[in-house]
Each structure stands twice: as C-alpha cells, then as structure tokens.
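Only one protein chain is missing from this complex, and each of the others stays in its spot.
Here is chain A:
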Amino acid sequence: MPIDLGFKIARIDLSNCQVRVERLEADTFDLLIGGRGLAAKLLFEGQPAGADPLGPDNQLIFATGKLVGTPVPTAGQTTITSKSPATGLYFKSNTGGAWAKALRRAGWDAVVFTGVSERPVYVTIDDDQVEIHDAGELWGKTVRETEAWLHRELRGQGWDNATIGQAGENLVNFACVMTNLFHAAGRGGLGAVMGSKKLKAVSVRGTGKTPVADPTALRREIEAVLAKIDGTVKAKLYVDYGTSATVEYVNESWSMPVNNFQKSHIEDGHLISGSYLDEKRYMRKGSACSACPLGCHKYSEVRQGVFRGKSGGPEYETLAALGASLGINDVEAVLRGNELCNDYGMDTISAGGAVGWLLECVERGALPPGAAGDLDLSWGNGETMVELLHWIAHRQGIGDLLAEGTRIAAERTGGDSYQWAVQANGLEQSRVDTRVAKAYSLAFAVNPRGPDHLHAQPMAEFGHFPEARELVKRILGREEECTGTTLKGKPELVRWHEDMFALTDSLGICSFATTSSYIVSLESLALMVSAALGVEMSGEELLERGRRCVVLERCFNLREKPNRKDELPWRLMNEPISEGPLAGHVNSAQELGGLLRQYYRLQGYDLETGRPTRELLGRLELAEGVKGLDDWAQTLP
C-alpha cells in the first residue's frame, strides 16, 4: 500500500458549527514532518498576531505524527498546540494514551478548533464523520465523570476521549487537557483554551488502516529496539517505576527543589520515591500509551484513610511539585493531590508552584496568615495542599488568585512577592534546579514555552548512564563535559536535544524513547522512518527538520512579543543554592548571557537580540514554506 504523506485536517469552527476539510500536500512533510511541526505551521499561518488566547481567533490544534498507528515503539503521542493563556505565547503540550492512534485510524492528521461556542459542546470524530453535540449535561463534571458519561453515551469500546475537568471550564491558567482519563497535556493552560471555547470533550473512533511500506524490515528494527530495553538502565527504570524513579536520586544529590526552591533536600525523601511507592504497594503496573513497550505511566492507589483513592501516576514532577517543593513527604497526601489534579484537569507543576508561592508569601509577610481562612499555611501540611487544589479548580477564595498562575498572582500582590514566583515568561519552572544543571538552564531559557523540560531534555549532561555518556561523546566528540555544573559544550548539547525533541514530537513518538532512555537512536529512527513510511532520509536530514520547527516556533513568539527574553526565574538568577554539597551555584545573568550568545551563534541568530535572521529563514526553506513568514521577516535584521 502506498503511504500518503499528505495531511488531512479537520477545521472545526465552534462559533458557527462549521466543519471544513483541508488537505496539505507531501511538501509539508518534507518541510516539517508533521505533528508538532505541522501544528507550528498551522498556528503561525492561521491566526493574527495578538489574538486573545481565550477568544475566538485562537486556534486549538490537535495533531499527530505519521508514525502513529504503526508499532514503532512509543508512537502514540498527541501534540496539542495553541497560544497559551499563561504565557500569551506559542505553546505545545504532548499527551499519550490511545487518542492519537484513534485519530490516525480515523484518517486525520490534525484537528483545528477555532471560534467559541455559545453553549457547552462535545465533538465526535467517527472515522470521517465529524459531529458537534450538546454537552449541557457534562458541564461541571470531573474528568472521570466525563469519561464515564461518554462511555455510556457512545456505547463503550473503541472510543478514545480528550476531555477537560472543572479547571478548564473555570479558565484556570494551568488547566490541562486529559486523554484516556489519566494522560495529561499538562502545561500552559491549554485546558483553559478548550474551556473558553466551551468544548468539553473530543471523542474519536477510527477503524481505518495504517499502511506500512516494508513490514518485514519494520518488524526487524522494532525487535532490535525492544531487545535494547532490558540492558538500558534508564529504560529499565521507566519500566519498573516510571519517572518516579528519579526522586530519590535528585534528593540524595541535594538538587531537589524543596520549599519553593529555598532548600535542596527533604528529610526522609525516600518516603515520596518510586521505590517506596513500589515497596508499599501504592504503585501498580503501568497503563501504557499506544505502542509503548516502556509503560512508564503508572497507576497508584491509597487503600485507606483520609486520602483514599486511585489514579494514574504519580510522575516525578508531581512528587516534587506537590511533595518536596511544599515540604511535604506524606506520600498519601501527594497521591490524593495527584488524583485531584487529574480529575479537575490541572497541571501539577504549576499548581504546586502556585501553592508554594502562597506559602512563601505568608512566611515572609507579603500575605497574612489568614489568607486562606482557617487553613494552616506553613510548609509541610498535606491537608492544606489538598484543600487548596479544590479551591484553585473552583476559583474559590484565594484559589481565584492562584488560578491565574504565579506571574499574575505576584503582579497583583506586589512587594517582593515576584521573587518567590518561580516562573519565567509566565510559566512555572519544572522541578529541576537549573542552578546545578547548566544545559538545562540554557534549554529552559530558550524554550518557547518557558522554563520547563519538555522542549529539550538534556539529561545526558549529567552522564549518569553509559548511554548518556555515549551520546555526549557523539555530539561533542569528547566526553569530559558529563557533569551538570560545567559550561563547556552545553550549547551544542542543548541544540542537539532541541532538534531531536522537535523531530520526535513531529513523528508522533515519545521523547522518553529518544532523549531520555535512548532506546531509539537517530540511526534507528531513520531506519524505522524508511521501513514504515518509505521515506529515505538520513538522521541528519531528519534532525534538520526538527530544527526548522524550533526556529519557526521562535518566530511565532517574536511576532507576538518582539521583546520576549530568553530568561529564567528571578530566584534562580539571583539566589545561590543555600545548602549541601552544591551550595553557592547560581544561574547568573553573566553566565546565562554567555551560554545564550554561544547558542545564538550556533543557531545563526542575531547575537545581540537572539532573533533569527532573514538569511537563516531562507536557508532553512521556511520563508517559502510558511505563509506570512517572509512578510513578517522584513522586520528582522
């Protein structure tokens, strides 16, 4: 069967209930591969600069890559792209589950929502039938209730749903979109964009076929990838514990953000670690995304007590954000918080960041101790955290302020409170202490979303695993840079990881396979692209397509906000780590400036402003491939 490298896109205008089908030719695949790259193009071309993130002009784009639907390991990712209400800038957020595969099987590469519906609706995509239905009954329901309702209404198996909970409905700036119940497109408030459109759910059923160019060759290469898992340390950790495996390590090396990044180590940190969750049988086997042999997505349960319940997860970021960052090492409270965030559809990183900011404001007197009624606003209180999550999702009491995210909350509160908002460009930082991870610091600063780990995850800089050291050696030609605190070689590392990450997202596979467990190498990726899609491209040619996506996303942001800066949260730039063996490290303006200049030089950006040049856009063939880009680029150096 020939492989169709063109794209079929459904454009759904919720203001007037119109559905339009659009086709793009295979030259878009050649330019940007699909998935995240395709969505970046659609976002740039499809909306005016300055569109209100919560208004009708903002597009909410669900896209998947061409490998989705084949058994290429981890090919089950959905990329959701939009302009974020938290940052006012470009935002993509990925989610797993089985939704992406359903969309591909239904024959679509992307769905673009525009407009704002008058009344709550949900949309069904049943192969090529797209319908908009009344969702009056669903409004106000949690994610779990919404899934159950859809399961009954649509009669069972075969449907995969993307939903929002109350946080999305109430326009919480860090509401997420959930797929298949427990998988989150977590960051950037894309759930609020969905809520602003009054879109409660998108349910997909696909019964079509995904052709494969060379099944025999594909099966051979997939078996080779699978055979690597057991011998690869990081991959094994994902299989056994998911991302929670990292907690203990980060805490023991004194780089865990504790009490809102004031401290670096939490007493008895093993109580919130993956091995403890496993040993005490809180965590059960995984629930894998489509085609994923790692199954890092776990499932956990608290059997008794006030925090009783079950849910998907927890991830490292959640254990750190709702646990250590708030001084909490009561794992049952964290699991309860995790469940609430899943059920309300809310990002655990930003929710934890907002609560941490509040606690510090009270600690330092910027807000009164009674800021949240009777709640005890001191560090380490699990019940307070759980209660505040309810308040945020419903915008109740101080929860209304916290729901805006820490940048806005601090602007409204004034004084020094901005110093404790551990955010940059409107996004709360992931629970990574970039003061001792210099590749991460650069990657976070240039990330178009803001300071987080999901546009480049240069974990290799620590050199913890043999595979990581090999990768560093491959990129730099030497391996002495395998520590977090050295500066040398970091811009090159970041650049490679950004390109690889964008390529990974554009093909619809999971970054854990390529940039963190390393079971899928660039060569193996090229082989699988050839076997699955019949496309002959070298690894370097594939990476270049990833780079185009990175540059295009930067252009979108500069068009929105010409003076946007590559920066990190105030605290990490101004307060050195205060304790432990890594005390004294900081991300100073001078250090970050140096890294940025080297990075700009590698990218071919203007060295002073970090803007892409017209020459670069021409050389990357973006100027001709993306409508409107060249006109905008007239303003560039």
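The criterion applied here is as follows: contacts are C-beta pairs under 8 Å (C-beta built on N, C-alpha and C of every residue); 3 or more make two chains touch, one makes a residue touch a chain; residues count from 1.
By definition in this document, contacts and distances are computed from a predicted model.
Asks: Out of "Fructose transport system substrate-binding protein", "Electron transporter", "Protein LemA" or "Sulfurtransferase TusD", what name does the UniProt record list for the absent chain?
Replies: Spelling it out: the chain absent from the display is recorded in UniProt as "Electron transporter".
Asks: From the listed residues A:L226, A:V306 or A:L607, report the one that touches the chain absent from this view.
Replies: In the full complex, the listed residue that touches the missing chain is A:L226.
Asks: Which residue from A:R23, A:R284 or A:K488 sits in contact with the chain not drawn here?
Replies: A:R284
Asks: For the chain left off this view, which of A:T28, A:Q47, A:T70 or A:T434 is in contact with it?
Replies: A:T70
Asks: Touching the absent chain: which residues on chain A qualify?
Replies: 1, 69-71, 73, 98, 101, 105, 144, 147-148, 151, 155-157, 180-182, 207-212, 215, 218-219, 222-223, 226, 229, 239, 284-293, 295, 299, 310, 312
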